[in-house]
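In what follows, a structure is listed as structure tokens, so that the remarks can point back to it.
Other chains of the complex are left out, but the ones given are in their true place.
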């Protein structure tokens, strides 16, 4: 398949990123017309024939989450029935990623349901970025390339003086991923023991670390920052113990509610780092010290490898050091 | 299955109708907790175990269309994985009903896509009311009971003096359904020849009727009223020809945009009749002469027949007079 | 894929059309051997290996309807299991098209069932011509190209003097399609109000037109002509009103029972126009003034676009004037 | 489920057998209306609501094979969409049973295709009688009860003097089944070595038996008799060797072409025995010495066991003596 057959379309959620991916690849973003009727339904039309093309639909599932979802599903459906050679959903932010298990009776494992809806609408393949849990991969019956943004975060922090620094996971549940960052940066790991008081409030009961060592600086890493409440609490808990400086990092900067104020209100923060997987212009403008790293090249490389039938594995090589740790038995 | 096993849950879109259906059936509406997170995703929990129950999920797909859709899909998914004996989606208003064919290249037959999503989420069966086209039935692979609200409309108009009255379909595409109402009321039919100027404006180029006869009164019937623009135009066109009085009727009173003002602004309107398939409290309060007829009994009867394994056919007997007209050949 | 990989096979129903398509495309019709055993079953063998080929199976589902259906299903099955690269069912006449809704209890939406059987047998795609309703498209889960024969009908009538002429749909249910022909020819529309008396007899109760205008000539258009009874009645009804000349047009000339005599018996008929979607040699010989327009180029173009991965949309451009009318809301 | 919920419908192919099954079970045969339109399509309507019923559709797939097939598929489709509790296809004669393997390139394993069509149309289960090969069972993804008619044949021949008698399979391919009959009757087996000269003519090159022993009488057994040609040849071959008397037996008496004359023309035939799995009134009247044994009780028992959830196994106990022979290894 020649590069003329590589067609990228974008939904409404994050057109700037889609454009950046196209710029990186040197192709034009294909036009899509979407109209919203007065009663709320959408009418989507792909602007060019996709017959026999290798089609990529880029959509971040950000707020309004479900409208963006339906727009993407319709775009997939059109491409399939328009007889595209192959249809790939490119989802920089996969909403419902945390709904990946049944931790209460009579709830939905919505991350699985979402995967089924995407397949039902016609995706032959999916490209996703930093899913909340690695297991979400297994919810898909179609091939999925699970890209990681940690490479861009490592590149960012590698340039800094990392003496007397720890990587902190605010929560036990995300500690596995933080381990990888700590390993890549060559610094120790600490883990927050988060307890949720109610929907809006969390408390960090303790920060588990190696004995009595108190680091001077902490890089707090999470997959996403929404209201910023967790970040506020982990900083508070560690400052009390003696840590003096903080870098806050995440892949998906959602910055919902009054996150701008909450994050600006934390003292001792050197920087806040996120990627452009979510389009959040208000946060970009409002949050001091926010550094947005683009994942356009990460996603662009994956699209190109897919299109040309080359291995995507090399995109992940950073994280494959030796035998994978936790698939083994003890 | 005893009536103790009949469990009705409702989404957010039209709880008053769900409650009315429960009241009609003498059962309690089972609780559902739905929470919306700051970044837009939902967390839905059915309030009671559905194991081995006959579950009905009531949701009108009204604005915000896609949030209501996802809420319903999650409720279906929960019921399925909660091992319900049978899960039925009850959809008084089926959005995307008009997207039932490919009338332009590279668009989605969204009414079909929607059916597939609903089945993917776990519906064993569907109950719907007055779909835009009868063919939409065929988009479903699971059994569907396509209920009609025309019975309540006929009941309403039968009590009036129908001399010198015609039933008018504002558009050729909906004329088949208008034929049924005309037949049931025993009055002639007229058909508007609608042309769409742009997204917001339509023009009625002509009203096709039987020769030179000009009726004194017209009952204009459509499946739904959104902005009211079509109603405004058909009345304008017929008044020019000499018709003096108008009744406007539909099943689904969406009343979007400034429909309240537009409808109140039409002169010579005796009444506007719709059902409670859509929950529209502003319209109910704002539109003069609005008569809302409840479909709770129509839907309730269908649920009961389903639950008890009795024929639903009798609910449609009104419309089955002799050999079905257009399945035959000429 | 080169044109050497384009393989067209034909069932028994309409080999002359299949040959015409091949001639139009400059390829040879590939051989098929079918044997019918004494107890009625078939043994079908494709005459050439289809491994990695782009295969098209041409079959009109005409009488004997079900034998032709099974022959096509077996051909699809063979091509699939013979590891064809892609298998397309080309169905110039899609029987059961009128069974597209449930207009009586306990009947089958056979147009949907048929779509499922065709997909089960292995069709990756379908090409169909002038389906009874546009919604039938949505019955298919595989891509379908719904071609229209109206282009050839418009070409035919455009060459005539169309003054004082109307296009007439004999039935409200088919009026939407007639609207398109009227629009393309730039003449007014009239609609017959057909009532079915019994299986064999229909009555046209009225012809709805624009006020008191009586055209001199009518072009009556339907999707198919079977016994010709409807045509007889609509002519009778309009002659009574004063129309003097008639052209009868359809896509699918089935001409069943004594259609030849019935149609020859109508006076004031200028011409009867149909396509070669149905192979009906007796009618061609017997019906006076019958003009058969070939759809070989329409289907051939669609096959070629499919084979070469080019947009089929341009084959429909005739009918896409501006925003599609009835997918919008009023 | 009570017996009130047991609903049996019949297609056109073998209503007498369906009626006999109903009589055996003491239930009434439910009405079905089928109409055939002038262009060949069918309109089928089940005469009673099947909601929550245990539905059995009885149809022998005899000539016109494909019309009967489509009628059955539509009946299954109606029952499924009519929300039957369970839908069982009862197929006394399964056509295409011999198309169970790919013995030439580019042909269809039509027995498998047929199974897929039946499942696509909505059969939850199937009851079949004496399939050509036992492996056909594996073509079905739904439960299948493969009934045998050998019990009635054994009952028939057990009453005779079986001294100096062999059971003969006219062909190596069917010898396994003949072995069972021979075993049950306690007589030796012989096997014809059939070669097919052309479509209509076969030749029995040799009859393989135990050494030089020539039996006085042969019971020739096959699964079906169509034109009777094979029977004519096997008798001819064995008479030449010295056998004097013949009984011809089969399950499915199709008796096609001039089978009546061919069979009447064989001398030395004591009797011809078949079942009523196929409705063939002309043969019954025309063939001398024809003894038709009814399978109504065999099928009726299977329906009853299914309906009441009892084991069907006992219906086959006759043939289960010890460890099954050919599933073991040597």
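By letter and in written order, the chains are A, B, C and D; residue numbering begins at 1 in each of them.
Operating definition for what follows: a contact is a pair of C-beta atoms (placed from the backbone, for glycine too) under 8 Å apart; a residue touches a chain by one contact, two chains touch by 3 or more.
Just so you know, these numbers come straight off a predicted model, no measurement behind them.
Here 4 copies of the chain are placed, and the complete complex recorded in this file has 6 of them.
In this section, only the chains that are shown with their structure count from here on.
Chains that touch both chain A and chain B are the following: C. Centroid distances built from C-alpha atoms place A farthest away from chain D.
At the interface between chain A and chain C, under half of the residue numbers involved are used by both copies, so each side presents largely different positions. Rounded to whole angstrom, the centroid-to-centroid distance between chain B and chain D, based on C-alpha atoms, equals 50 Å. Contacts with at least two other chains are made by residues 99, 102, 104-106, 109, 199, 226-227, 254, 256, 311, 313, 327-329 of chain C.
Pairwise chain contacts in this structure: A-B, A-C, B-C, B-D, C-D. Residues of chain B that touch chain D in their complex: 125, 143-144, 305-306, 308-313, 327-329.
Of all the residues in chain C, the ones that touch chain B in their complex are 98-106, 109, 111-112, 133-139, 146, 170-173, 175-176, 179, 188-191, 193-196, 198-199, 202, 206-212, 222, 224-231, 233, 241, 254, 256, 311, 313, 316, 320, 322-330. Against chain B, the residues of chain D that register as touching in their complex are 37-39, 43, 49, 51-53, 80-83, 85.
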